[in-house]
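Reading through the structure tokens given below for one structure.
One protein chain omitted, others in place.
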Amino acid sequence: MAEIKVGIIGATGYTGSELVRLLLGHSNVSIDVVTSRSHAGKRFSTLHPQFETLFDEELEPTEAVADHELDVVFLALPHGVSMDFVAQYGVEKHRVIDLSGDFRLAEPAMYKKWYRTAHRAQEALESAVFGLPELFRQRIRGARLVANPGCYPTSAILALAPLVKRGLIDPKTLIVDAKSGVTGAGVKPSATTHFAHVFGNFSAYGLLKHRHTPEIESAVGRYGGRDVQALFTPHLLPIDRGILTTVYATPTDPKPDPNSFQDALDATYEKERFVRVVDRAPDVKSVRGSNFCDLHATYDKRTGRVVILSVIDNLVKGAAGQAVQNMNVMFGQLEHRGLSSAPLTP
Amino acid sequence: MAEIKVGIIGATGYTGSELVRLLLGHSNVSIDVVTSRSHAGKRFSTLHPQFETLFDEELEPTEAVADHELDVVFLALPHGVSMDFVAQYGVEKHRVIDLSGDFRLAEPAMYKKWYRTAHRAQEALESAVFGLPELFRQRIRGARLVANPGCYPTSAILALAPLVKRGLIDPKTLIVDAKSGVTGAGVKPSATTHFAHVFGNFSAYGLLKHRHTPEIESAVGRYGGRDVQALFTPHLLPIDRGILTTVYATPTDPKPDPNSFQDALDATYEKERFVRVVDRAPDVKSVRGSNFCDLHATYDKRTGRVVILSVIDNLVKGAAGQAVQNMNVMFGQLEHRGLSSAPLTP
Amino acid sequence: MAEIKVGIIGATGYTGSELVRLLLGHSNVSIDVVTSRSHAGKRFSTLHPQFETLFDEELEPTEAVADHELDVVFLALPHGVSMDFVAQYGVEKHRVIDLSGDFRLAEPAMYKKWYRTAHRAQEALESAVFGLPELFRQRIRGARLVANPGCYPTSAILALAPLVKRGLIDPKTLIVDAKSGVTGAGVKPSATTHFAHVFGNFSAYGLLKHRHTPEIESAVGRYGGRDVQALFTPHLLPIDRGILTTVYATPTDPKPDPNSFQDALDATYEKERFVRVVDRAPDVKSVRGSNFCDLHATYDKRTGRVVILSVIDNLVKGAAGQAVQNMNVMFGQLEHRGLSSAPLTP
Partner (left out) sequence: MAEIKVGIIGATGYTGSELVRLLLGHSNVSIDVVTSRSHAGKRFSTLHPQFETLFDEELEPTEAVADHELDVVFLALPHGVSMDFVAQYGVEKHRVIDLSGDFRLAEPAMYKKWYRTAHRAQEALESAVFGLPELFRQRIRGARLVANPGCYPTSAILALAPLVKRGLIDPKTLIVDAKSGVTGAGVKPSATTHFAHVFGNFSAYGLLKHRHTPEIESAVGRYGGRDVQALFTPHLLPIDRGILTTVYATPTDPKPDPNSFQDALDATYEKERFVRVVDRAPDVKSVRGSNFCDLHATYDKRTGRVVILSVIDNLVKGAAGQAVQNMNVMFGQLEHRGLSSAPLTP
């Protein structure tokens, strides 16, 4: 089978280096170009020394993408920058997997509301497919532009969508209490990512305003066929990688079968390699470095609520791993190619 | 003023050593006896080397408590052991501040249900006062036996009780998503407290069954004058000290004043030294080592829910610090004596 | 090529699970049996939930090894237990790679001195080969019994042996100041591996008496052809994986070429895939999860000393990864098979 020729646009952050890590282990890919606005001319491994001897390619400026015949480009860019890239280079010459938030919300108006800027690639936006393969695989296959889901949304949507679709929970009662490692905040140093601040610490942030809120609501709504309302509270964990999301919902049936929620997850994901429905409270370290999402649902008879726990590695299933999974779907590859490593635990 | 003569029963764990740390800084206390079942005969500072030169007293067996004229004993014992101590030594010769769960639930039947054993000091139980000074100060003053609240309950009750009392939130809709550092699990080594397991990890535990659930419900209910139902989900944070509790509730008024919740906290605690109602999302490190509880409430118009954040140091306001505060209340001391240190941050 | 049939003896600890992690990614291996004394009958993935769906085999008792036709067994056993296994099952029916300290010291007398017990498999000991492929590859090829080096020794020997062999440093002046993550202490819970103790902490341990001391001295001595004396100070880092070893030595030449030390490392390892001689101070996270050893040497003209920094992942190059590398050497496989993943960074 011919190799998939890949470009990685914006390779200086955590998502960029994670894409390289995973794609180096993919037997049917060649990374033809890696770009960086700020570090063009340097070796990739100078910025990411863990890759020394493994991937010492030179970073090129973004424009260099035009000089390569690529099958797909991964956009590991900030939101705003991604849509400008798409506006400029299109999705015809190469397919696009965008890891920013730019193509995740179908409506330009919703984008404007939450991202506080107008969308500048609306035509492309119309064609974009939300890249959560377990729920939208069919549409991803033929997509030219895949919007790779956010890290929090991935963990929340996989937990909620099956229950909403089956009408098991009231889609207006969703509470998403999520906790993420610091890599989710990006590589740029700031007071809130300073080690001395985060170490031994824990806090919520972005109360009521986080941009992943509409992403969760719209993807769960689209899959479940209902209007969805979710209260989303992100928290910053003092770890590098990993998200645990605790989801609360009210069942539609006041006296539900307590097992029905876990059963619904089981049924939805029984053939999915990357979603494990487990019979214990899952922990983030059991998925570290892997593309797994571990789920567990339980029902509290006392208070009449469902609790669902969901863990992922935010850089893998929450970003680069899911992007590679999408690529595999788009190019007819085995879906787990490059993604079969066991978690790095402990 | 005469010194308060203090005994600490069970001084080998984290709560015991934290009591010593705080009481050494209290200008009106003498620690007359510290006991340990398993380590009697050793120096306290052999077990807790941080105290070398500061407190090198010898640990005595529990029975030694009878040889001392004490004003108050702190019971830093496991539940079950505490009630046996009280059954044996009573509360007449000395007042008792119990840091276990043995005297926190007023009803023996409720104790039996959640602790899975019959209560063995029921007479004392009837006289026990729940030791949350900000809410029950008056009763604590005259108490012979104070049940020092659990760490999770302290953080949750301070957040919820004022809103329930004022009828601002529906007491049947409470969701308490709490995250605690590892000292909350006690000093005993186990697979789940092994550093290599906890480091870089995060998980929920004790789903639907944690014993702090009825404690939260009954204390909020007693203060608020309503029946309360709370879904409580504890999580283990990879830090040593600190609890952040995120509380969700539905307002009773479908169109409430968005500020009314924070205002109610402000009004309740405006004269309280240890409860700070802050206008940002509080973080656990801002209270590390101190007796503070920082609170912040907000209202989400989109979903019609209240979110309250509450942080404490689980070993201080969640255990030893609150115990010292209770002692101060019981003995007519300035309430902040021994508790006025600034947090250790960063 | 025929698959290598593998047994893992003692699969409940960190080394056992790390062997499974790496061997699952090896295209030419089948894991035919995994054993556990204490957990036989349970599924491997019950003990190590990260492997759920990846490796759910049942743990067998040790004796089951006799029922399998195996090419090689990995002994992930405590010292003492390993030599008894070898004494009982021999090295003829299958080759043996032992990850304990039992076969690393050539002399029974030295073993007795440092391990405080007589060696109980002395015949096998005579035939054992020290499994550091970069230095002893030729002998490993034909070995029936390979003593996989300790984690600290691996990091120290790779740094020191080339310089001693070339006569660049005085082999009586070696100081090895080493810092290791907690997985090096094993999976058994104890007061010193309790999260609340280790978190935010750092200390030295095993002063002057650590068993890796003679291992470093003898391996460097054997390779370098000189008598070696090393002062070894291990420290416990509050991380899960990783060792950084800082080595100090006095050059033999009082006015050496400052670059000669780094040059010697370069020359020794230029064809080695797993040893990277880097021109910066290496950090442990740049090798996390990988089989790399990163080295850097420098010379201080002011004080006339050489400083060498060496980092590895203690569970990979310091244990399971090196064991797989040894297996590859012994069975004529590509040496990096199963070991080519990029480090998990950040």
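Order of writing sets the labels: A, B and C. Residues in every chain begin at 1.
Keep this in mind: contacts are C-beta pairs under 8 Å (C-beta built on N, C-alpha and C of every residue); 3 or more make two chains touch, one makes a residue touch a chain.
Predicted model, so just to flag it, every value in this text is computed and none were measured.
Enquirer: Kindly state which of the options B:Asn28, B:Thr192, B:Ser260 or B:Ser341 is in contact with the chain not pictured.
Expert: Checking the options B:Asn28, B:Thr192, B:Ser260 or B:Ser341, the one contacting the hidden chain is B:Ser341.
Enquirer: Pick from B:Glu52, B:Asp67, B:Asp227 or B:Asp253: which residue touches the chain that isn't shown?
Expert: In the complete complex, the chain left out is touched by residue B:Glu52.
Enquirer: I'm checking contacts with the chain that's been left out. Which of C:Ile4, C:Val91, C:Ala147 or C:Ile239 qualifies?
Expert: If we include the chain that is not displayed, C:Ile239 is the one touching it.
Enquirer: From the list C:Ala66, C:Ala109, C:Leu231 or C:Ala267, pick the residue that touches the absent chain.
Expert: C:Leu231
Enquirer: Tell me which residue among C:Ala64, C:Ala106 or C:Ile175 touches the hidden chain in the full complex.
Expert: In the complete complex, the chain left out is touched by residue C:Ile175.
Enquirer: Go through chain A and note every residue touching the omitted chain.
Expert: Within chain A, the residues touching the omitted chain are 14, 181-183, 187, 189-191, 193-200, 238-240.
Enquirer: If the missing chain were put back, which residues of chain C would it touch?
Expert: 172, 175, 177, 179, 196-197, 199-205, 207-208, 229-231, 233, 235, 237-242, 244, 246, 248, 281-285, 288, 298, 300, 302-303, 305, 307, 309, 311, 346
Enquirer: What is the set of chain B residues that contact the non-displayed chain in the whole complex?
Expert: The list for chain B reads 14, 17, 20-21, 24-25, 48-55, 183, 199-200, 240-241, 273, 276, 278, 280, 282-283, 285-290, 294, 340-346.
In this section, only the chains that are shown with their structure count from here on.
Enquirer: By number of C-beta pairs in contact, which chain pair leads?
Expert: Counting C-beta pairs in contact for each chain pair, the top pair is A-B.
Enquirer: Just by CA atoms, which chain is the most central one?
Expert: When every chain is reduced to its C-alpha mean, the one closest to the whole-protein mean is A.
Enquirer: With touch defined as above, tell me whether chain A and chain C contact each other through largely the same residue numbers, more than half shared, or through different ones.
Expert: Here the answer is same, because the shared fraction of interface numbers exceeds one half.
Enquirer: Between chain B and chain C, what is the gap in Å from one C-alpha centre to the other?
Expert: That pair's centroid distance is 46 Å.
Enquirer: For chain A and chain C, what's the span in angstrom between their mean Cα positions?
Expert: Between these chains, centre-to-centre, one finds 36 Å.
Enquirer: Quick one: which residues in chain A touch 2 or more of the other chains?
Expert: In chain A, 199-200, 240-241, 282-283, 285, 288, 346 touch at least two other chains.
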